[in-house]
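Shown below is the structure under consideration.
The complex is shown incomplete by one protein chain, all other protein chains being positioned as in the whole.
Moving on, here comes chain A:
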């Protein structure tokens, strides 16, 4: 029997929200192998196989065409590849997992409100110190593209695996690019978002991989699935 694979986050709040979103459309996720198992079924919809994986792994699998469908954050796929539109189609924005990817600087930089200001400060810093302005982030690709679009050249990315918002206070970087939902964490770390510093307004999305091995049967299953979700 033909099946398609739908990957959903394997743990945390995003998993709960995905399951709740599917349940609200009458589709119940039942994990096989218990709570710690990594596969599941959709009750009453056997031709959709559920795979539980990390949000990053789901993004990679969608971009590589290893799975037909998946739910993950838009920021994750946009960061992972430059040609997302040719590899993935967003079927639905799900209204949860919201996170803005933003440029933030210390709140004491009262002379910096815009990306143009940031570009000037970066140039000043390189002229005065001989070194480039440092931006801590895990979003290296999105940051580089955004800086290029805003003609900011004199900067360098410091790869940050976590606690990025602490980088300026720790002296690791002058500014950061990170995700924020309410802005409270940035504020608690004495940072402010630049007026035009919104790089991406992200949320959890149901995505279809354009590179998956689609055939008439799997396309029909996907159409039926989307129809059931009232998305067709």
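Heads up, the rule we're going with is that a contact is a pair of C-beta atoms (placed from the backbone, for glycine too) under 8 Å apart; a residue touches a chain by one contact, two chains touch by 3 or more; residues count from 1.
By our rule, contacts and distances are computed from a predicted model.
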| item | value |
| --- | --- |
| Choices "ABC transporter permease", "Class F sortase", "Integral membrane protein" or "ATP phosphoribosyltransferase regulatory subunit" - which one is the UniProt name of the chain not shown | "ATP phosphoribosyltransferase regulatory subunit" |
| Full-complex contact with the absent chain, from A:147, A:179, A:207 or A:221 | A:147 |
| Interface residues of chain A (partner: the chain not displayed) | 82-83, 106-111, 116, 119-121, 123-132, 140-141, 144, 147-148, 151, 153-157, 159, 168-171, 173-174, 190 |
